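One chain of protein is taken out of this complex; the other chains stay put.
Up next, chain A:
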Amino acid sequence: MNWMHIFPQTISSLLRKMPLSLLNQVEEVRVREGRPLEVNTAGTFYFLTQEGDITKDPSLAYQPGREEAHRLLDQITNHSLYTMEEELRKGFITIPGGHRIGLAGRTVLNQGRVEHIRDVSSFNLRVAREIKGVADALVPKLIDFTNKSVLNTLIISPPQQGKTTLIRDLSRQISQGTWGHREASWGGLKVGIIDERSEIAGSKQGVPSFDVGPRTDVMDACPKAEGMMMMIRSMSPEVLIVDEIGRPEDAEAVLEALHAGVRVIATAHGTQAEELLHRPALSRLADPPFFQRYVILQRNERGLSFECIKSSSL
């Protein structure tokens, strides 16, 4: 658990007392100042008591105080809040290992825009997990046989369903050339990942800490639209992978990639393809249809499941 040391001793000792089977499934740890300490595992939540037991009753739960919130913030910013001004504006910090910590508190405004968050009182650690093989069933469906490449794909799901885990594995398999299909015998492709939140590759000083494939380049902590253009200009990728597109400039950059002959695999928040493409920012990608495949992600007890739709059937 390389994320455990980030918590102050009082909290990490409680987490260590959890049953190991449960601890391995932890997806989120939520620390709220003066309120119960919460952990989320595959779809359910628990509070932790002072003794380290799990409970559903918030009144029995341990409540972290100001001192612990202060320590936690100090630790996740590497004792240097001033290096995190941009992150505080966006509301999250990514720590080594690709784990993301969302923050909430009182915001400071400058001319009506959020400058940063002060008095951070809520922390949400989202544990990043590498699950190799999670995209096994999906890869064969995305192969473009005529061009010996992959199809332009948009992966759609609500938050916390495993989008990032999925595209991490997709990138690894595409880069490695494990196509999972008899007739696909060509090698891996050059993959470029634009990792705005440092979540896909979990880069540490520019070097990915997750396995994203041998032919993969990562533009870390880079705004998506700008990063895609930079990659196309400088790294000649065959496939671009981006997380959570949603702004007009993202759509613009995706179109630019299309004109450059680069394939794009992107993710977006949503539940349905139609609904998503009616969003003003992304409508330019709907007509003419840019994406050849839409993948709707869903998670159940057995793991990830997905529904693959051809764009012509929309």
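Here, contacts are C-beta pairs under 8 Å (C-beta built on N, C-alpha and C of every residue); 3 or more make two chains touch, one makes a residue touch a chain; residues count from 1.
The working rule: contacts and distances are computed from a predicted model.
> Pick, from "GTP pyrophosphokinase family protein", "RNA polymerase sigma-70 factor, ECF subfamily", "Chromate transporter" or "Stage III sporulation protein AB", the protein name that UniProt gives for the chain of this complex that is not shown.
"Stage III sporulation protein AB"
> Out of A:59, A:80 or A:111, point to the residue that touches the absent chain in the complete complex.
With A:59, A:80 or A:111 as choices, the missing chain is touched by A:80.
> Which one, A:17, A:71 or A:190, makes contact with the chain that was left out?
A:71
> From the listed residues A:116, A:197, A:263 or A:293, report the one that touches the chain absent from this view.
Of all options in A:116, A:197, A:263 or A:293, contact with the hidden chain holds for A:116.
> Please identify, in ascending order, the residues of chain A that touch the omitted chain?
Spelled out for chain A, the touching residues are 5, 8-9, 70-71, 73-75, 77-83, 85, 88, 116.
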